[in-house]
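There's a structure below that I have some questions on.
Heads up, one of the protein chains got dropped from this complex, but the rest are sitting where they should.
Chain IDs A and B follow the sequence of writing; residue 1 opens each chain.
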Amino acid sequence: MEKQGDAMNAFNFLTQDRVKEPGTGITMMLDKGTGPKMLEDLLEISGEHVDLAKFGWCTSAVYNEEIVKTKVESYKAHGVVPYPGGTLFEVAYTQNKLEEFLNEADKLGFEAIEISDGSVDIPLEARDEVIQNVKDNGFMVITEVGKKDPQKDGEYTTQERVELIEHDINMGAYKVLIEAREGGKGIGIYDNAGNVKKDDVQRIADSIDVKNVIWEAPQKNQQVYLILKFGANVNLGNIPPEEIISLETMRRGLRGDTLGKVNL
Amino acid sequence: MEKQGDAMNAFNFLTQDRVKEPGTGITMMLDKGTGPKMLEDLLEISGEHVDLAKFGWCTSAVYNEEIVKTKVESYKAHGVVPYPGGTLFEVAYTQNKLEEFLNEADKLGFEAIEISDGSVDIPLEARDEVIQNVKDNGFMVITEVGKKDPQKDGEYTTQERVELIEHDINMGAYKVLIEAREGGKGIGIYDNAGNVKKDDVQRIADSIDVKNVIWEAPQKNQQVYLILKFGANVNLGNIPPEEIISLETMRRGLRGDTLGKVNL
Partner (left out) sequence: MEKQGDAMNAFNFLTQDRVKEPGTGITMMLDKGTGPKMLEDLLEISGEHVDLAKFGWCTSAVYNEEIVKTKVESYKAHGVVPYPGGTLFEVAYTQNKLEEFLNEADKLGFEAIEISDGSVDIPLEARDEVIQNVKDNGFMVITEVGKKDPQKDGEYTTQERVELIEHDINMGAYKVLIEAREGGKGIGIYDNAGNVKKDDVQRIADSIDVKNVIWEAPQKNQQVYLILKFGANVNLGNIPPEEIISLETMRRGLRGDTLGKVNL
């Protein structure tokens, strides 16, 4: 479905449409088990502002497949691309069941796959084979850079992250996620309190085209920082469902934190 | 709709009805983009305990006007007075579109308007003109005292707040909100950890009739403190939708924190 813009929004004479170049301004929502009717209700009010939806980690594997299908259809009807979380891919990879995993994903209606190594180790060569394989099966590829374990993640240098981001984009990934988990604390570009490590962000921004990444930013202070630094159309992910509307207002300068500070 | 009291509540032989004088015991809920069906469901279970509902900041401007109308109708059918957030008023004021703003609010079914200066500066004389204008257009006026930016808010003395509260009430405001934002941290009567600055509360209470204010109190510890200090019928605002039932139990001494400590 095409996103409609805000011609039919309330108070639209006070606001400006957010004009996005393709591949920018992406909002990725984290679905950690939203019920099917509540999801439909959420998408009715805010689906316009969602581009991607991650069925977090292996959540899609602990409920009825008919509900997964219903939710996938809801997302697609609202112009959102849903995909299973990277941990589920990692489980399939570890069990040598990548083909079955892709078949099931296809059967359920998913059109994108996340490839990550947050919990398992995958040699670069194997990563490349997987990316190619997933692409060959007709899926959009989204990769992720970062480790779930804060200690392991801390051993990862910014330089290594940057190199892997470039590598994945060159391999044909649509976007690369910068891991922050659901909590956004003590991992990637966030310290233990969830504050942004500004130097790390700057180093990444100095080395790559930021359009290629989606910053996982589950907390409001993180979203505000990244919007003020990179603009209304920075790509943001792991947004909790109930924060979609809030994020959209912040992108457009329609909340105190960003009012008068963003250009559309 | 008239609120019905709890004659039909479960276990009503164990509880006492909360008797409120007009203008006291107000619960104001913060709606930051609740879906229309989820809202109806929430109001079915807890609408009895809600008096005002704020469509937070500019959230009502980023979704379809038909959904805004549907939600406004739901609120009114449950005896709740809904109104657009103060930031939206500030955007309209800054753009010199107050008339259009009030017309649109009326068309959408709103019967109250919040007038704030959380993000912009409004001279006192202009504030008075606006209050009068909004009243003349038939709306209930709710004003807010406080700044969104913690640093600017910190420069605001308690004495200045008290004077503005009295001023607004004299101008005909129904109630004055004490700003705490959605988070309730580092602003107004709350420190950076969300703890209540008790001396500031006392100074305000010494200077005004507390019935005239609604304390924004998004966090549980804040609600408990204000109930224990001012009683079951203290006016509280920015209550998250999922906390309405909890707040009502605390007001009535039906939760450990206030059990045996409030009079009804």
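Keep this in mind: contacts are C-beta pairs under 8 Å (C-beta built on N, C-alpha and C of every residue); 3 or more make two chains touch, one makes a residue touch a chain.
These figures come from a predicted structure and were not determined experimentally.
Contact with the chain that does not appear here is found for just one residue of A:T15, A:T59 or A:T143, A:T59.
Residues of subunit B that touch the chain left out of view are 6, 8-15, 37-38, 41-42, 44-46, 48-49, 220, 242, 244-246, 248-249, 252, 254-257, 259-260.
Residues 32-38, 56-68, 84, 87-88, 90-92, 95, 97, 100-101, 104, 108, 118-120, 148-149, 181, 183 of subunit A touch the missing chain (whole complex, contact as defined above).
Convention: only the chains that are shown with their structure count from here on.
For the pair subunit A and subunit B, the distance between C-alpha centroids works out to 34 Å.
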